[in-house]
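Once you've had a glance at the structure underneath, I'll fire off some questions.
Left out: one protein chain. Kept in place: all the others.
Coming up: chain A.
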């Protein structure tokens, strides 16, 4: 989305008067208080997909300060309860706030709850509904949490995978990705899982290879990505497995044959 108000569609000046430019040029001096206007330290894509026995989700460890790759070891996958992983991209300070809310949610669920480890444990759908309410409430206060979130997990033996962002928009699909991943990872994942029927044909090994390929492509083409990343598998039988990995088997040898930008031969 373009955040410059001048490029938004507006009612005609003739009808409603000219746009008050003070609004776009607002500073904290001119107005008594101001909420988040832009993300500062950011995390890039989160990618995820379903397979026949669960869900996989991955995110790299970069925390960028604009184009400066400032923090290289930021964890962006959070395990909640024993069947949910939350992957967060966007502003890192807002992400850390959400991380804290998720921890509080686990503590609160244990309070006065005799079944906290069994039938009344936190489920992916509970976590997702909470985050959705939170994101929509904050955008409605004109003070959004600048993130795009993917909740992955297993519930009632079925795969759970849903997306919610800073505007409170939510949707679900057999494969989901945020940021650059939405442009480059989703086309790759949809070759395997184009619809819910396809999920049954995809085993863990195939799905994991697809996610590794996505992370490699994103490392090739996303200037705010890093080589190291976390990957979580939420399996119906074996539960949550979180691992640290690196992008491998890259192809760079062809680069030596490229010279100049057109006519140059040496």
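As a convention for this text, a residue touches a chain if its C-beta (ideal position, glycine included) is under 8 Å from a C-beta of that chain, and two chains touch if they have at least 3 such contacts; residues count from 1.
Just so it is clear, contacts and distances are computed from a predicted model.
Per its UniProt entry, the chain excluded from the display bears the name "Proteasome alpha-type subunits domain-containing protein", taken from "Trafficking protein particle complex subunit 6B", "Proteasome alpha-type subunits domain-containing protein", "3-methyl-2-oxobutanoate dehydrogenase (2-methylpropanoyl-transferring)" or "Translin".
Note that of A:78, A:126, A:180 or A:219, the residue touching the chain absent from this view is A:126. The chain omitted from view is touched by exactly one of A:118, A:251 or A:264, namely A:118.
What chain A contributes to its contact with the hidden chain is residues 112-115, 118-120, 123, 125-126, 128-130, 133.
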